Structure formats: C-alpha cells, structure tokens
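Presented below is the structure to which this report refers.
Of the protein chains in this complex, one is absent; all others appear in place.
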Amino acid sequence: MPIDPTHPKSFASDNHAGVHSEILHAITTANQGDAPAYGDDTWTSTFEHKIKETFGPTAEGFAVLNGAGANMVGLALMLGRYDAILCADSAHIATHETGATERLLGVKLRTVPTSQGKLRPDDIKAHLNLLGQHHEPQPAVVSISQVTELGTCYSPTEIAALAETAHASGLRLHVDGARLANAAAHLNCPLKAITTDAGVDVFSFGGTKNGALAAEAVVVLDPSLTDAVPYLRRQSLQLASKMRFISAQLSALLTDDLWHRNASHANQMALRLANGITDVPGVSLAQPVESNAVFATLPHAVTESLRQHYLFHYWDEQAGTVRWMTAYDTTEEHVDDFLAALHKAATT
Amino acid sequence: MPIDPTHPKSFASDNHAGVHSEILHAITTANQGDAPAYGDDTWTSTFEHKIKETFGPTAEGFAVLNGAGANMVGLALMLGRYDAILCADSAHIATHETGATERLLGVKLRTVPTSQGKLRPDDIKAHLNLLGQHHEPQPAVVSISQVTELGTCYSPTEIAALAETAHASGLRLHVDGARLANAAAHLNCPLKAITTDAGVDVFSFGGTKNGALAAEAVVVLDPSLTDAVPYLRRQSLQLASKMRFISAQLSALLTDDLWHRNASHANQMALRLANGITDVPGVSLAQPVESNAVFATLPHAVTESLRQHYLFHYWDEQAGTVRWMTAYDTTEEHVDDFLAALHKAATT
Amino acid sequence: MPIDPTHPKSFASDNHAGVHSEILHAITTANQGDAPAYGDDTWTSTFEHKIKETFGPTAEGFAVLNGAGANMVGLALMLGRYDAILCADSAHIATHETGATERLLGVKLRTVPTSQGKLRPDDIKAHLNLLGQHHEPQPAVVSISQVTELGTCYSPTEIAALAETAHASGLRLHVDGARLANAAAHLNCPLKAITTDAGVDVFSFGGTKNGALAAEAVVVLDPSLTDAVPYLRRQSLQLASKMRFISAQLSALLTDDLWHRNASHANQMALRLANGITDVPGVSLAQPVESNAVFATLPHAVTESLRQHYLFHYWDEQAGTVRWMTAYDTTEEHVDDFLAALHKAATT
Partner (left out) sequence: MPIDPTHPKSFASDNHAGVHSEILHAITTANQGDAPAYGDDTWTSTFEHKIKETFGPTAEGFAVLNGAGANMVGLALMLGRYDAILCADSAHIATHETGATERLLGVKLRTVPTSQGKLRPDDIKAHLNLLGQHHEPQPAVVSISQVTELGTCYSPTEIAALAETAHASGLRLHVDGARLANAAAHLNCPLKAITTDAGVDVFSFGGTKNGALAAEAVVVLDPSLTDAVPYLRRQSLQLASKMRFISAQLSALLTDDLWHRNASHANQMALRLANGITDVPGVSLAQPVESNAVFATLPHAVTESLRQHYLFHYWDEQAGTVRWMTAYDTTEEHVDDFLAALHKAATT
C-alpha cells in the first residue's frame, strides 16, 4: 500500500519516516573518494570514538545493518550450544523475526508473560532452578527491550536490579535498544545511565527508527566478548563492505545530540497524542505513554473509520487495542489532524 | 588504514569506491515523506518492475543488504537439510564468509579445484554418483560465480551447459553475481543472456561493487521458489525496514543502463592496466582479463615497493600473484599513474 | 543414586525397568554370524514387515536409537527453514530435550497451555492467522504426545479432529508415541486406530519404555516423506551400524502382541495404584489415570517420608504433585507394598 504525497502522516511505525537531513548530509559528506572496506576507515574510527564518549571507555561499538541483525550478533556473543534466553513474551526476538533466534542462534527462548512488557528480577529467579539440569537448556542471557514492545521504559534502577540478579547467577544482561534513544529521552538521563552504569553486558543502539537510513550498533561493555564480534558480524551477514556510510549515520546521530533531539521530539508528539484522547468518548490508554508509542483501546468501528485515512496497526484486534507510533518528523499539526479525525470518528 | 585525501586511487577493491552520483541522487530523491516499511512502497514496486524488464517476466527480484546475504538467501531457497552445494574451490561462498554457508545453511560445500575459477559440466557429473547414497549429503545446487573470483567470465553457452547438466539430474544452478554487470559488459550481452536465457534458477545481482551504497538483489527465475523468499530474507537478517532506500539504489542502476556504464568503464580501466604491463620487465598476467580485475605475477620486491603508495592485495603471496581491481570511478589518469609507478618500481 | 538389590521397585520411571525377557532373547537370537550393517539385513526386513502389518501397507518403519531421536527425525521430515511446531506446553519436545528441537531443527516451538496435556483443534485454529505473515515462522506441524506428558490419552476421534484441522490448512500431524502402546492398551483399540486411521502423518513408536533395551521407531504414513528418512536418520546420529539388534527388539515387541501385554500390564498396575489411594487421607489424583502414570497430590511431609524408601519425582513441587510410573515388570506386590508405605506415611 504505497503512500501517495497527499496521504496524511503515518502513525503505523517510526520506520515509515524517511532519513533525517543531518544523517543524509553525513552520508553525502562521506562520499568523497576512496575508503577501505569493512570498517578500516576514518568514519568508522569516529563512530567508535563517539560510542566511547557516549557509553564510557569500556564500550566498543560495532555498526550493523538492521535491528534484527544487531540483536542476533549481540546475543550470539553470549550464548553457547545448550543455552537459553529469558525474555518477555512480547520481546521482539521472540515474536516477529521469522524464527531467526531459533535458527541462527539455535537456542531456546524461555518467554515470560509480563505486565507492561517488563521483566522483573523474580522472573529471572523463577528460572534459576534449571541451572545444572542436563535435560534443560541453561539460562545464560536475560534479554530486555528498552523501550519495551509496549512502549514502556525500565528505570535505571530496574535495569540495575536485573543485571545484579542475572550476574549473581552467572547470566548476562542484553538490551534490545532499537528505541534506546526514546527511553533515555523519556527518562531524562544519559544513554550511559541505562546501559553502562546499570550493568548491561551487551546492547543494541538503534538508529533506523530514530532517523537513520539503515544503521544500528552492537555495543559491547564486557571486554571479554569484544574479540568475537567481527567474526560473528561477518558470519551473520551484518558487515557492510562500504562501512563508512553506516558509520557516518551513527556518528551523525551522536553529533550535537541528534539522537536526543529526534527521540525527544517523537516522545513529545506521543504525549501530545495521548493527552488529546483523554476527552474522546470510548477511547482510553492501554499502556502508560513513556516513549513514542501510544497504545489505546477504542471501539472497532472507530478504528475502522480512522484507518480509512490513517496508517496504523492493531496490537490486539480482539481487545480493540491499537498502537500509534510517532517519529522524529511527526509534527504538532500531524497529531492535531489525527486527533481531529479521531474525535470525528468517535462522535459520529 | 584510513585513506587520506592525498592517497592515490585504491586498486585493492571495487568496494573502496564511494557511491555513484546517480545512485546517491536516487537515495536523496526517495527521501520524501513517509513510505510503508519492508518493501510495501512505490520505489520497491519500481525496482521489481525493472527486474522484470531486465531479466524477463518470470524474474522476481528481492532487495537485500549485502552480497553474502544475497547468496545465503538465494541458496537457502534451494537447499534441504541433507543437501550439498557443488562449487569451485575459489568460490566466495566457500572461502571468505566466516563459515556462513555451513552455519546458516547447514550444508556441505563440495569444492572442486578449477582452472580459471570456472566449473565445468564434468565437475558436476563427477559428483552424481553421490545421489541416492544415504551416508552422503546430496548434491542439490551448483553454484558458480559470474564474474569468477579469478576475474574470468563464463560464456552464455558455458552457463547453459552447466544448467542443462544440473537440471538433467535434478540439481539447480545458482549464480553469485556480485559482479554480474561486469560479466555482461565484458561479454557484450544483455544481463538476461547469462541468467534467464541460460537456464539459471536463482542468482544474485550485485549493486555495491558497481556504485551502490549497499544494495544487492536476489533474483528468482524458478517460480516455485518465489514464495519462500520473504520469509528467508527476514530470517536471514537481510530485510531493510526502510526498504525504499535499497530499492531506489537498485532501480538507479537499472535506469539508463547505469549498471552497464559503470561496469563497462571499470572493465576498460582493467584492460588499460593489463595492456600497460606487457612491457614491464618481470611482470606478467596470471589470468585472462575479462572483467575489472587484473591478476598479475611480479617480483615481491616490486610489489612491496608499489604497496608503499598503492593499496592492493596479494592473491597468492607465495607465487607472487596480486589482484588489482578497478572501479566505476577509476580514471585513465589513475591507471596511468599506477603504471608509471609500476614501471619505476620494476626497473629500479 | 544406584539402586541396590534390596531397594524396592522404582515408581520414578518406566525407564528404570530392565529388558523384557522376550526382547533380550530376540537380541541373543539375532547374534548369529554376520549381517550387513545399517539395516540391509533380514531382522530389519522383518521389522519393516511387522510395521506394515500393524499400521497398514502405507506405513514405513525406521528403527532409531532413542525417543528424542525418533522425534527429531520424524519432525525434521516435515519442517522447512522458517516453520514452527504447535504443541502443548508440556510436550517433551518443548521441555526436557536440552533445546534439541531448536538447535537441531532450527524451528520455533509455539506452545499452548493445555488442560490435561491435550491439544484441541481450536488451539490450531488460533495460530492459523500466522500463515502468510512474513515476519512469523509458519506453523507447519502440530505435534501431540500420545500418551500425553500428563498420562492422559487422546481418543481416536480427538486425533482425527486434530488431523483434519491441521490438514485443512496444510499443516501436518505428528505424534510423539513414546508410550503409544500404553495409549492403545488403555483405549482398547489397535495401534492403527490412533495413527493411520486417525490421519496422523508421522509418529514415533516407543519401545524402550515398554521393555526394550534401546529401540524406537519412526513411522511414516505420508509416502511423500519416506525417501528423506534414511538421510535424516543418518545425519541425526540415529543410525545403528549393527541395526539387526535394534530391529530385533522392535520385532519382538510386535510379536505375539508383546507391546500390548507389557503396556496393558503396566496400565493395570497404575490403575491398581490409583484405586489404592482413594482412601488415603490427604492424597488425591491430579489427573485421570489413562496409562501407566499416576499423578497425585499429597502433603509434602508424606512425599518426603515416602521418598526415603521409594524412587519417584515431583511433577510440580510447589503444588505437591508427584508422578508415579509403573512398568511392564511392576507387580501387584510392588504396588501393594507401595500403597502400604503410603498409607503408613500419610497416617503417621
């Protein structure tokens, strides 16, 4: 369903937005003469330096091509042949990756039903009895999404508690940070506070949903895991030959706080949207709004009417819950137009 | 080893070149407003249409992120759990992919020593006795590289003979076409002549080495295999969320014969280079020059001297063989400067 | 924890029993002179013939080494690279195989919470919306356990309904029949009635838990799947070189209804045990007794007291549920002694 120029702003996904001008400019600027392939270039050095600036001197950043790739490379670092991952049952690695986790990593996902998409230390503890049982894949990695798939955020303290519980039993903590920027913006804290400082071992730092063309980073905080990344990135089909153009995108996001400007703006637009529905009859929030996602419950007829003009998805069709996403380029006018349409649909 | 602005043109890889201006322009142009993610956009429709124009109405094109990914997705389509791939021992899928073929596809590579990197029908026939033997992985796919890893090209007739031999025993023919454009330019034939018309089942069509930022296509000619591609592409971490920007690159290559202009120019620069070495003492061609690669044998001292200023790789260090690659943006002046340096090094 | 000769009968597992005398005799009898390896022997021909006698002329039997192997080979026949298995969350393939399903098959398990371990047609239907969604592994196989992990049995009608629902959407039905004999004995029907006649595509037929040393069969009812078995069995490490000794065990089970005599006896001992607890204070059945398993709930103190003399496992320690298994060689005296000990423990 291509979008024609007259189509209103999509609320279906932050992936529907294009490339932010500063990132496109960085790509264009990187297009000067030759550069060695596979990362042995100055743009990649700059990116690696900016990762250390942002996440601390122990952080090692590796640019990859998409979010699924960032997760698979990051997880592969920490998983042996008979290991298991603990994660929320809504985790992206457990749901919409066409089984990549099982096929590429060969491990079992032990999924936990959660409230608001967030794993708790007790969820880890409930699986620790599996350790040492030879008939059971061994829990080795706890993987959380920050922002969660339900748009909520873990506080730095919550992440630290998960890390502590995991580490106490020899497990590692992984963060799927496809929207890590939105979480830091919401929490009003540095990116470092919800990763390095909280005891995370490996995480992905998403760029694409935050204005890049196609660029994500795997960031490794446990130095014992670093050496394996180049091999696993190559084997996992995530190594760009003309790497400079991937690195340049990530560097642009880390320049002049573009990551924060974009994420913060998208979050504000989500809040504006959430605030705007409070007085719409029959419409209610299904989750707290802590990022650029608004989960709302509304009558099916209203949804159907609205979808005649607007792109967005059901989250749970039976329950009437929908997900509305904002992006770095969503404007107040976009939101207000959408709210107007919603009002109209709900009151007709 | 970053390249500074004063560094001379790299002869190490066609991946060292940047993005062709027409492709960068296509990316920029595609950056207008929203577009659905994952390929449901007009740029992707255009790309799919251009694939059919180029390779015939049965051809279905799928954009992916890099060459290794294109090969893995394409091969996965044709390989079951106990199958084997026959290929030249120089094949990229058998050498420099950090074992991706074995890990991601789970199949055995049966490699054949070759002359000039080219597989022959007799190489297939020599493995047919394995069919039906339960202790042996079953030959299911013949994979060739066009251009080969040694810079040579299969003629349309040679490919057709391989296809015929493969099909006669129920095997399929795959082409790693990372430099398919260079082959067609050298052979002075349409891309269709060395793919669709020659009986190929699945091939990759490379963009990155021919001027793209990061864009390759998996092209499926056997309609029974098409349905599986979206699943395998997603699972293999090769699906771009902002697909329009990948599709736009490939469409640009297929517009106004950019693929041919770029490849043809690079090939001509390789020929100019090859012609220029005929009178250099101690330097000789190691392979016929049929693409944008020049394989030459020269004294190690000359190589070392030349490498102080120029980037290029040994192919076989012991034999003194090196590989010089040209690109779409290699100029006559680049070649002539290189030849002058070679002359100087060889005669000092 | 080795069992000394004075230890009472184990109620922990039907795997604790030894080899039935008729099966041991069959092994001894097969030990005459040479026989070709890998199944090209008369004992294997006999086994294959007996499978057809038992399950019908379309049934093809393949002897393997253990139950996990039988399941993996059988499932591998029906699963492509991006497929998923639907099964009960108690299914053995989803729980205690150290992740073999994920690693060896590379597929996702979609597990369903069940009542009494039994999957229903509606459980299948609830997943059919995944078909055709490229981000989701595709449901391809429904796998049920007969007897279930909770000791219950599907009726022939229930299996037929699952087969019909599965087939209507292009899925196949697999049965983990580690205790298929116990099910047929309980249901008082031929083995054929709960497999071939019910529309099952592939199943395993367990021997080890029913008196064999180590012998299970993969039985294929869909002729289009047969050719692949020898390759998958070999690759899955399930091919015995001295196959005659595996085949002879399975043939012995299929001779003079030994399978039925053993299973029927074990079932009767479970019923005797179940009947004997009705008047024990604080002890109650947790599941209907439909095989050689008795699931009971009892006070932890009683369990602990009883376990000082008897081997058996908690099923759900928190709930106080235990699993008592009988075997072909459990005697009435064994049961009565156990019941006496239980009475004593419960009333002290």
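Letters A, B and C mark the chains as written, and numbering starts fresh at 1 in each.
Quick note on the criterion: a residue touches a chain if its C-beta (ideal position, glycine included) is under 8 Å from a C-beta of that chain, and two chains touch if they have at least 3 such contacts.
All of these numbers come straight from a predicted model, not from anything done at the bench.
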Given B:Glu102, B:Asp222 or B:Asp337, the correct residue touching the omitted chain is B:Glu102
Out of A:Ile51, A:Ala76 or A:Val322, point to the residue that touches the absent chain in the complete complex. A:Ala76
Identify the residue among C:Asn188, C:Ser224, C:Ser241 or C:Gln318 that touches the chain left out of the display. C:Ser241
Missing-chain contacts mapped onto chain B: 81-84, 95-99, 101-103, 106-108, 134-137
If the hidden chain were put back, which residues of chain C would touch it? 1-3, 5, 7, 9-10, 12-13, 15-19, 24, 27-28, 30-38, 40-42, 45, 65-69, 72, 97-100, 103-104, 208-209, 213-214, 231, 234-242, 245-246, 311
For chain A, which positions touch the chain that isn't shown here? 38, 76, 80-82, 106, 134-135, 137-138, 228, 230-232, 234-235
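What we mean here is this: only the chains that are shown with their structure count from here on.
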Reported most central chain by Cα centroids is A
Taking each chain's centre as the mean position of its Cα atoms, how many Å separate chain B from chain C? 51
Let me have the rounded angstrom distance from the C-alpha centre of chain A over to the C-alpha centre of chain C, please. 42
How far is the middle of chain A from the middle of chain B, if each middle is the mean of its Cα atoms, in Å? 33
Contacts with 2+ other chains: residues of chain A: 97-99, 103
